[in-house]
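One protein chain is absent from this view; the other protein chains keep their places.
Labels run A and B following the written order; every chain starts at residue 1.
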Amino acid sequence: MKKNLLRQWQKRGTVLSLHSVLFVALFIMCLPFLWMLSTSFKTSSEVLKFPPTWIPHDFTFENYVELFKAIDFIHPFYNSVIIALVSVILSVIVCSLAAYAFAKFNFKGRDKLFMVLLGTMMVPGVVMQIPTFLLMKALGLINSYTGIILPGIASVGMIFFFRQFLSTISNDYIEAARIDGAGEIRIFWSIILPMMRPALVAQGIFAFTASWNSFMWPLIIATDDRFYTLPLALTQLDGQHASNYGLSMSGAIVVIIPLVILFMFTQKYFLNSMNIGGVKE
Amino acid sequence: MKTNLRSLLFFLSPALILLSVFLLIPIGAAVYMSFNKIGVEALIDPQTISFVGITNYTQIIFHDELFRKALLNTVIVLVIAMPLTVALSLSLAVLINSKLTKFSSLFRVGFYLPAISNTIAVALVWKWLLNGDYGLINYLLSLVGINGPQWLTNEHTAIFTIIMLVVWKGIGPNTILYMAALSSVPDSVKEAAEIDGASAWQRFIKITVPMLAPTTTYISIMLLIGYLQLFEEPFMLTGGGPVNSTTSIVMLIYNEAFKYFNFGYASAISMVLFFIIFAVSLIRIKLTKLGS
Partner (left out) sequence: MATVELKQVTKEYPNGYKAVHGIDLQIRDGEFMVFVGPSGCAKSTTLRMIAGLEEISGGEIYIGNRMINNLPPKDRGIAMVFQNYALYPHMSVYENMAFGLKVAKLPKAEIDKRVREAAEKLEITELLHKKPKEMSGGQRQRVAVGRAIVRKPDVFLFDEPLSNLDAKLRVSMRIRITQLHKELQAAGQTATMIYVTHDQVEAMTMGDRICILNYGKIMQVDTPLNVYNYPQNKFVAGFIGSPAMNLIQVRVIKTNGGVNLRLADELELTLPPAKAQYLLDYDGKTIWFGIRPEHISLVNADDNTTGSTIHGAVEIVEQMGNESYIHFSLNGVSLVARTAQFGSQTLQQGQDRVAFRFLLEHCHLFDLDTEENIGLK
């Protein structure tokens, strides 16, 4: 009896310490977000109050109102949405087409070409960015949607992910469709694409996130604030309105929230998209 | 069945054209540019480009103090942040995966938040939280009697603050990768070890960790490729300072290319960075092979 009781207490202790560690970690991971959220609803006087408050005393929307009214935050928001959506759609189309060719067609040099492409994943992005900037300059595509979107459409990572996915789809489906009389494009459109749905959604979300958060390339190629995306507009907030934390925190919330919502709804797909093949050997 | 050329071109050419123009040719161009002096005047008159051989490289390797400093900073970040991220991700994954843990999906989502959050947005709040005089962090520390440092403005602590932030951002995705890998370790193996008389800790070190090796290798390589390209955190939080104590290699390249318009020299540094990433990845892969 005594032993049993002891063991029960031991187990309770383990459970307690386990959860304390996890909750402390959760607090550290989420601290900036909580603070951001709280500050964005504070009046400018409360923002700098010391000691700080967690729950705003005078709950206010004035920061958000100012963000969209006084400073033009709508425009970068619109830019970010357009750029991310167009990038995702084009990326998914271009990459799934190529992945299908790499996975299901036999052609000379296929595997060598694919290895070369995979090898480029080790090349840091900045290597390509300098010549690409000069090319864009020569083509007059600095400060244009095309200039921001085009270089990112064909992604080796996405092609690789799709190819891995397609290699798990039996060739029998393709052959059955061929016997059913479907041409190559019909097979891809009616049979393969629907079967790729989970992979398309996963990579689509992944690409949306990457585009939404991308910073260095827009920073290089968009020098005119008409083409600023949200992250670029945020850096402006940091510079011009340095002391107005309420404003910059509401800006940060506006940038972060859409992805958090997307993430909540598509968790399953999202987490899949990280498994870019490499783990299973 | 033999592939007909027309349908092959239909499927492959959009990606191949884009990859050629924006990936393969730029890589070739970067190699070429790294052997030339290309300044801002080249944007108007390509005639001003002059071939300088390996001068750019000798300059970088033997004479560029700033490059040495940036290299040192980047290496410090890699050497500390990579093992730390791996260790923390694995530990958290083990804790969340434990049968005793409740709310595991809450933790999974919470830990993942930093990874999907925009670095610029997050940097804005960290900069303020970490302010030495009126930041929340030092206030919280003062509540428990600790006198917090000047996180971002002290030459000696700034780099470690940057490390903390990249680790903070890197933990989430890798925790989830480890959780997936942990649940794929068959129970029967652990049970066999238990019957052999191994303690929980021994089972973890001798059975679980070795079986996670492929995941660890994958995570390490992805992390090292990412950490060696450190840019956004120092760009936003410290601007590379104080006294260049947080300048990273990519920041240096960015400044050389897009602030001072030394395109040739910047390309040469980017090639050196590529070489470093390649070499370190190779060493990491070799280490795995030695281990197994």
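In the analysis below, contacts are C-beta pairs under 8 Å (C-beta built on N, C-alpha and C of every residue); 3 or more make two chains touch, one makes a residue touch a chain.
This one's a predicted model, so the numbers in the text were calculated from it and none came from an experiment.
**Student:** Would you mind spotting which of A:Phe27, A:Tyr78, A:Tyr173 or A:Phe265 touches the chain that isn't drawn?
**Tutor:** Result: among the candidates, A:Tyr173 touches the missing chain.
**Student:** Residues of chain A in contact with the chain that isn't shown?
**Tutor:** Here the touching residues of chain A are 170, 172-173, 175-182, 186, 190-191, 194-195, 197.
Rule of thumb we're sticking to: only the chains that are shown with their structure count from here on.
**Student:** What whole-Å value do you get for the distance between chain A and chain B if each is reduced to the mean of its CA atoms?
**Tutor:** Those two chain centres are 16 Å apart.
**Student:** If you look only at chain B, which of its residues touch chain A in the complex?
**Tutor:** 1-4, 7-8, 10-12, 14-16, 18-19, 21-27, 29-30, 33, 43, 92, 95-96, 98, 100-102, 106-107, 109-114, 116-122, 124-129, 134, 136, 139, 168, 171-173, 176-177, 180-181, 214-215, 218, 222, 225, 228-229, 231-232, 236, 250, 253-254, 257-258, 263, 266-267, 270-271, 273-274, 277-278, 281
**Student:** Show which residues of chain A lie in contact with chain B when the two form their complex.
**Tutor:** Of all residues in chain A, those touching chain B are 11, 14-15, 18-19, 21-22, 25-26, 28-33, 35-36, 39, 48, 50-52, 93-95, 97-98, 100-102, 105-107, 116-117, 120-135, 137, 150-151, 153-154, 156, 159, 178, 183-185, 188, 209, 212-213, 215-216, 220, 230-231, 234-235, 237-238, 245, 248-249, 251-253, 255-256, 259-260, 263-264, 267, 271, 274-275, 278-281.
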